[in-house]
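Missing here is one protein chain; the remaining ones are kept as they sit in the complex.
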């Protein structure tokens, strides 16, 4: 049962200024984080929750300074542990709308375990992963999403490891909402974040975010007007996987793999289905971002309804109360064998 | 370059007694761990490596006492951190054959992050996850592989969370060898472990292991002679997905999902391919263990050749030496601007 | 015919294989003993292995209990009666048995195989090596089987009942009623009538055997202890902590949230609390200790009473987050059920070696209040106080217990809930100006505003905070000031906690300063020493940080200061640094409670100069 008093009931309309705190924003000029902040401030009035019921929780990293800039409740945590804080916040008070703001290092390096457990538990929080494929705050070391061979301060001869695919990890761990968006596609970003925030359960959004200081241009291919159409396929529910400058290509499913083909209308078009895509296609879609010669899927991969941990906990408490009655302290202390001394 | 002096060169043949340490085995009578220990002692003579080059590393848990019982080098680590120790051991001395012994709590609860990063890096170690779907050593709490609703000491009204699927996690994280076996199928277990140990790269084997004290019968369905044939499908390379008491059923691929059907020979039979299964089928296969009405796949899911982290590191060192020459200490100290004071 | 002897106090130890049900047997004896009104104190002592192979020395599980007609606080140094269910149990425990002590041995278990496993060359029941003791060699297995001949269960299951036979013998021996255990058997095995029958029969059979045969000649009676009138129950430390937390939360009007991860010997706190959903208790078994404490901080931040419980290695993992709670000034109770260290150490043994970790196990200057329970029942009160101070001062508070307190039991005078004061620490409310780091001048605590409170939106984090506003500040003077303020806040706790236990003269030759679970031993040793005419004074600290104000004056009035601890000397270092007195430690780090007689000797040495 959700007892949030919605805005409608309260008849008050927020603007983005209502969500702007008095703290100066401290990111490098040109950083992709600004766009994400702007979209968040824009969508919250749409979301229809009272601002005092909103909590932003973060770890440590450039991205994790985000809560300071939102005029809501906020907790700038410690490195990698935002999901732990967020879990406690949401479970202690299920009426709150909780966002987790994290970076690729924060969520997938030191915080990888908390991240996958959060997804598994399906606690109703929304996770925004600012993926700039680099450690920004510590001045540019490769991260678990950096491409192999990356030359950074800590890998002067090239990194030796394959990156994680965050979408794949979230899918495998069981997140019920999984999406990808980009700092430089503000409309899509805003819509995706809004959809994520509205979803009940753990919502995960990977956001391609440009760090113009330490990893400039990492997503240029997908954001540059010249190349983006050929390199991005937008996932839209119940629509085909069409892309290309002229919308002239699509992803064809050969029963095992996707292939890029010229688009032809068919009688039984292959359409995207966020609610019920078979696991085979989910992971095949997720894999595309790792492959050469394929567009990167942007949009919602999965959106499944499932009971949330917080709702189940509330339910369990109610059930136990129903069967045992509301606890009585004195009885509790006197449980077990007792005896009297006179 | 692998400089292990193999047994053949040394012309000495081990028996399982050579791998049996003088420590009394301290598991509960009837525990599934005994079988895994026995298979390990049996296969090592087959593996053809010198026993002084073998290191068993573990975390904490019943299963993690394993190293004490092997007459090789061994490190009983701390909870969840065996992959970290193992990574250091293997990277410092790539000639060693390193096994990680871990439990479902050890590997997937506290140690989840190290586990997925080990898989991602493809460091050449072999991970045996003793999955008894319970915390044994701490006397029976639900684990990240326990089924939802499980009643244990720490969940007297039933646990609220979906379990992890260890095979799915290993696949998503990028392990190059992924398999499943069972304590009660000793032959299969021995063969699988041997194959895992021989694989170059991170090899992961989930072993269904019965904890007869705190979670007895968790895998009964798959191990009991009466039910196992209908509930287990063995994955064999280049063979069909056939199962059933009369070998009368198989898994049919409908282009998106597996279905169980009566077996019929076809001209183009669907066969398993550990080396190159499309990601779609890998995950569809992995998912079967979560579904009702499907057999659980046992055997090798994936076996891919890929450069290991340890080999790449060795190569990088050699390359840097080639281009810069073996380092000279005095030069090192004198690098940068220097000046003389007379 | 048997004769009856009055005794003042008795120590009995049940010992057998891990699978022999010795913890259960000891617990039953304890429950019955509590019901008949003796004072008592228990010491379960079990191996780290779940169920080690039968018959081995390391598989021996023991349960020791002292009961008495007067106030006691230790499970006893030396054992009067040893129940040994197999050779290994005898071998391991004989060293604890007093001269002429009683051995009740299960003769059937002294097979060749078992003797060998225990490392006996000959059967000690037969070779005369036990001459200095009163040996009762009873074929318990066989007699149990005979008693259960008509019960329709497997013979393996029958053999499982033999501990009840042994229990029956001891019930006769100490004139105990059977009812408590009979009732327990019915409840425990509800739905399994054969097992009820079997265990009841075995218990009765043991009792009757002892009554009927000529083997045992004496029964013993231990009078009721004279204690405060009221309603009592038996309680272990982990139970008491759990109850204390539930009461604290209700008294504070905040839901209780435990973020935990299993670890011996703290897991039972999680297990206990998980039962109380109908008390609005939320337990969260996290993926590790870091997530456990993190979720507790998150819960506290949003208005619950956030608690986390663990033992040394788990506490080590929590240390970064505890520092975060110091910086953000969020209430948090951190319970460390100490066990033998360092590292994994001796997981099932007791120790007091994590005091320094509680004081200093964080980066930077991160002071916090520390309280330690002195007995199993005191865990209730200390948990209450810890929670109270955590909320009142918006700070993490360490509650130190240990393996001995956690699993040990004693009678507890059940308090009247109505008498326990409310914990009235208001949260900030809408409509007023809110400065997150404005402090109450009396406590230096800040007032929290929790999410959901309109108009008080604000941001917190682990970076240094500006005074008053709580905004991020790198200002040098502000930092210096905040370091001081956080320190002073902890010092202010001194004004809100009960004074420590003190007994004896306010000056003299020797002052003993103790803390935590050594209370029982020190109590007995001081009592004993005083009987011997030593004028020894004793202060027992419950709150260790801040130290009680009176200690500063007191401590200089003594020629010697002795600090007994189950570590290599931790409180003693703090005392020395604080008061510059040449305090000496008395340390035995054996994974066990200190022994009363050793401490008595040590005390005496100060008077023999």
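Chains: A, B and C, in written order; residue numbering restarts at 1 for each.
Just so we're on the same page, a contact is a pair of C-beta atoms (placed from the backbone, for glycine too) under 8 Å apart; a residue touches a chain by one contact, two chains touch by 3 or more.
All values derive from a computational prediction rather than experimental measurement.
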Field: Chain not shown, its touching partners among those shown
entry: A, B, C
From B:73, B:157, B:234 or B:294, residue that would touch the chain that is not displayed: B:73
Task: May I ask which residue of B:225, B:265 or B:341 touches the chain that does not appear here?
output: B:341
Statement: Sole touch to the unshown chain from C:324, C:380, C:412 or C:515: residue C:324
Query: Of A:55, A:78, A:96 or A:127, which sits in contact with the chain we cannot see?
result: A:78
Task: Check each of B:85, B:134 or B:298 against the chain that is not shown and name the one that touches it.
output: B:85
Residue ranges of chain A at the interface with the undisplayed chain: 24-29, 60, 62, 78-80, 109-110, 112, 135-139, 141-142, 144, 153-157, 159, 213
Statement: It is residues of chain B that touch the chain not shown, namely 21, 23, 50-55, 57, 60, 67-68, 70-78, 81, 83-93, 95-96, 113-114, 117, 313, 316-317, 320-321, 324-327, 329-330, 332-342
Message: Applying the definition given at the start, please give the residues of chain C touching the unseen chain.
response: 47-48, 58, 311-313, 315-317, 319-320, 323-324, 326-328, 338, 340-349, 351, 353-354, 356-357, 359-366, 461-464, 474, 476-477, 479-480, 483-484, 486-487, 567-568, 573-574, 576-578, 580-582, 588-592
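Criterion: only the chains that are shown with their structure count from here on.
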- prompt: At what distance in angstrom does the C-alpha mean of chain C lie from that of chain A?
  reply: 44
Message: Roughly how far is chain B from chain C, centre to centre by C-alpha average, rounded to an integer in Å?
response: 39
- prompt: Which whole number of Å gives the spacing of the CA centres of chain A and chain B?
  reply: 30
- request: Spell out, as numbers or ranges, the residues of chain A touching 2 or more other chains.
  value: 113, 117, 313, 316, 320
- line: By the touch definition above, chain C meets two or more other chains at residues 277, 287-288
